[in-house]
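Please read the structure below before turning to the comments.
The complex appears here minus one protein chain, its other protein chains still in place.
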């Protein structure tokens, strides 16, 4: 039986990909950010998951407005990291786990989530930067698990509600747990925290709200479902809506979790960067 | 306030497009089929709807397996009928109603349906043949309403359940009824009835089951939600799963409807062809 | 929540459920057939089928099924009927031609079988 070990969260800023490429780990600007990762890597080293479900949001590489899905699940043999317009070096493809993808898609549709299934899907920084942070050298890290990308829409309003995002995660938990083979799974929630790239309010960051979200998501994620989508834009910034990915991740971890690690740093690029490791209790 | 006048159902077989093109209305093979439409045209002529929501299933023109949505809603200014591989003459574009599309998409996502929004969408015979049947000369019929295409996945299993399809329609009803402007709306459910194109069972048609579905969908659509998807494949044939579109349409009509017209004929091409007009009571 | 249905597709005689398993198998073949929506692609295939199949990475089973225009073999190799219909379109085969082929009937016999379903 498949078992969910825990959830990992991280921001997924493009500038981080560049900093990794240039090896700026001890640079004074970057050090407080990169220092958030070694404890999580030690935990991964100890538990060696077989599968990483990476819940991210595509930023206009995998999907365009012509066919914009609310929830998309990858079902490919591999996922290619393609040029997304600004010349970050592209990584080799990430190996998929399509037979697990299909099990999950079957279960999610059965549970009345209206999935877009993706048998081919180029992945952008939102997907690859977290992989590089948790598995240095990814995808060429010897411990690199197979992966399934799940993307939620934050490009085009209406975006899903925080409640729907959490419920998605809960359904995903049932889907994973019903997979008949032994499989150790981690679920990544990537993106956020507060940031806004566009408009006269560009550069908006909200430390207080970020810290509230990082606190509540551990033991009381239901409280966060009371936040409306417009309130989320207001308090987290226009792109802070990426917090939806954290909600989806959290739903997959079950009622009780233990916070094993947490780091928060402002700013990385235009963003409040949050990193967490939440371990499942059952 | 927008008002739903009623629902129209029809099969949407490619061969019908050819027969229309060749004017075979009085041909002995075609006559019993085409005779099902004049009463519905008379009703449309009397009520002159402003908007036709056409619930159909794409057959591999608008979507491919790389990104296959469960439920897609068009939000384009117009919908082009493109070459789908076998040279049926293409029609001029159908005018859209994107401001209504967005109202519907906002409402559906609020109601926890995970929509794929489509700001560009080529439409195949599943969409255009019903338009030609109800509005001869479409889209150049002077009474041609503006249109919104809605497509559900019947290409790749898992397909939505019959219950989810009916619930989609119920949510669509709330979405339409909350549109603030005066608008007379008809909802088309197209596809089916029983047919199977593939496998040693190709040519399977099930008259008894078709008639059961046409009976139940009027006054007791809930009974049809008890049919599992595999049972639907078994009883309606592999492509008879298109009956999901009828369920979606029916949900949008409210509890009580009056059957104003009904026609059933076997065979058209490989299919049991059903045509109905259901008028809303409230 | 009781997950009842999704992992045991009941076998229906003469019917292949195009689920994830088939999708994984047939992706290259279906992608090629999807390309036949375009007239230029159809012409290119007819001009040099082998090169065209190679471009889409079809496996040997899929290539042979295409060469033979054998619909049942294409389905067994992961083909989905919605896309295969576009392959058939290249050769101007309609759904009754391929229905007859799959059931081992003449087209007239197949049409008669359909007609009888109305009795």
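For this structure, a couple of remarks:
We call the chains A, B and C, going by the order they appear; numbering starts again at 1 in every chain.
As a convention for this text, contacts are C-beta pairs under 8 Å (C-beta built on N, C-alpha and C of every residue); 3 or more make two chains touch, one makes a residue touch a chain.
From a predicted model like this one, the values you see are computed outputs, not experimental measurements.
Partners of the chain left out, restricted to shown chains and counted across the full complex, are A, B. The missing chain, though absent from the display, is touched by one residue of A:38, A:60, A:92 or A:137; that residue is A:60.
Of the candidate positions A:184, A:216, A:229 or A:259, contact with the hidden chain is made by A:229. In the complete complex, the residue from A:84, A:112, A:167 or A:279 that touches the missing chain is A:84. The chain not shown here is touched by just one of B:105, B:123 or B:165, and that residue is B:105. Taking the whole complex into account, chain B touches the unshown chain at residues 75, 77, 98-99, 101-103, 105-107, 109-111, 119-120, 174, 178, 180. Where chain A meets the missing chain, the touching residues are 14-15, 59-61, 64-66, 82-87, 155-158, 196-207, 228-230, 233-234, 238-239, 265-267, 269-270, 272.
Throughout what follows, only the chains that are shown with their structure count from here on.
Taking the mean of the C-alpha atoms as each chain's centre, chain B and chain C sit 24 Å apart. Shown for chain A are the residues that touch two or more other chains, namely 105-106, 109-110, 119-120.
Within chain C, the positions touching two or more other chains are listed as 5-6, 19-20, 23, 27.
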